[in-house]
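Quick one: the structure is below, and I'll ask about it shortly.
Left out: one protein chain. Kept in place: all the others.
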Amino acid sequence: MGKIRINSERCKACGLCLMYCPQGSIIFSDKINKQGVKPALFKEGAKCAGCAFCVMVCPDCAIEFYPDDNPEEEQNEKQ
Amino acid sequence: MISGRILTKPKSLTDVPTHYCAGCGHGIVHRIVAEVIDEFDIREKVVAVAPVGCAVLAYDYWNFDTTESAHGRCLAVATAIKRTMPDNIVFTYQGDGDLAAIGTAETIHAANRGENLTVIFVNNGVYAMTGGQMAPTTLIGQKTATTQNGRNAACDGNPLKVLEMLAVLDGVVYLERVSVESPQNIIKTKRAIKKAFGNQLKGRGFSMVEVLSMCPTYTGRSVEASVRWIKERMSKDYPLGVYKDRV
Partner (left out) sequence: MKNNKPAKKHLMTGNEAIGEGAVRAGCDFYAGYPITPQNELTAFMSYRMRQKGRVFLQSESEISAINMVFGASVAGKRAMTSSSSPGISLKQEGISYLAACRLPAVIVNVMRGGPGLGNIAPSQGDYFQATKGGGHGDYHMIVLAPGSVEEAMALTMAAFDLSDKYRVPAMILTDGVLGQMMEPVEISRYRPKTSGFIRKPWALTGARSRPAQSIKSLLLKPGALEDLNIRLQKVYAEIKNKESRYEAYYCDGAKFIVAAYGSVSRVAKAAVKSLRAKGRRIGLLRPITLWPFPEQALKRMTRKAKNFLVIEMSAGQMVEDVRLAVEGRSGVHFLGRMGGGIPSQNEIEQEIARLYR
């Protein structure tokens, strides 16, 4: 269990994270980012099983994973 | 499940947005290489040799010493760097044209000499940087800018099997073919690349990992199509697995 953070400005909307999230928790956003695409977005209220497939598969390092059971501080929101 | 570990950008990767197309396998392989280098804590010893191809700009994305090389000559450059600085960790990162067309002689001879090098061979079956021409690893029937009716064995030959060819050479200690179209295979790719770097650290000799990689722009025109291309077509002609492990 955990949380992911998607850098919506780095995302190129390749869709690999959507394809591989076993929970189906990732969708494309409605808003267009600076690259001119609709970036990936973690669905509001959706479940994260902590598999980190999305992190592994992202070619742009646009996803970070924060496990619930790690006491370390989260990093600041990336722009 | 991955618990306990925060996963963020590896130290050995810079924070520069890449020029690679959406869904291109290069970004995944760059990150895997960076993670392995971080895990071995060898960033300060690494000297990488970048190819000519889409990954020519790899030096902008890696946070360790990187040199370019003339097209195909990475393994000659790497041989000399490693021979003159044996305590450094030297690897090449090459595409299918660089390693298996123009660089064939350098590849075979570095392998034959058993140079203690790590070679990351990114095989996407096409010359993407220059507009999608046929590569040595293009599949039969695959349409490219120079095989507009599909590759034809009679005039273009068959897809070249580099790992299979290199396996007979005594100087080679480890060859594995992996792919990055799914998380499961990405995990295996990382394991293989870690082994290939580990071999160099232990002085074991020539290790190459061939990574089947997506090129959405030239195979299928969508990311899903290029993922399917690897699952359904490429991995049939280029079966994944270990081709040599003489350790």
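Chains here go by letter, A and B, matching the order in which they are written, and residues are numbered from 1 within each.
Note that a residue touches a chain if its C-beta (ideal position, glycine included) is under 8 Å from a C-beta of that chain, and two chains touch if they have at least 3 such contacts.
Only a predicted model underlies this, so the values are computations on that prediction, with no experimental measurement involved.
Put simply, the missing chain touches B once the whole complex is considered. The hidden chain makes contact, of the residues B:Ile6, B:Val56 or B:Val242, with B:Val56. In the complete complex, the hidden chain is touched by one of B:Val46, B:Val173 or B:Val209, namely B:Val46. From the options B:His109, B:Lys143, B:Lys188 or B:Arg233, the residue with contact to the chain not on display is B:His109. Touching the omitted chain from chain B are residues 43-47, 49-50, 56-57, 59, 62-70, 73, 76-81, 83-85, 88, 105-106, 108-109.
In the analysis below, only the chains that are shown with their structure count from here on.
A straight line joining the Cα centres of chain A and chain B is 26 Å long. Interface of chain B with chain A (complex): residues 1-9, 13, 17-18, 20-28, 31, 182-183, 186-187, 216, 223-224, 227. Across the complex, chain B is touched by residues 2, 10, 12-16, 19-20, 37, 49-53, 55-61, 64-67, 69-70, 72, 75 of chain A.
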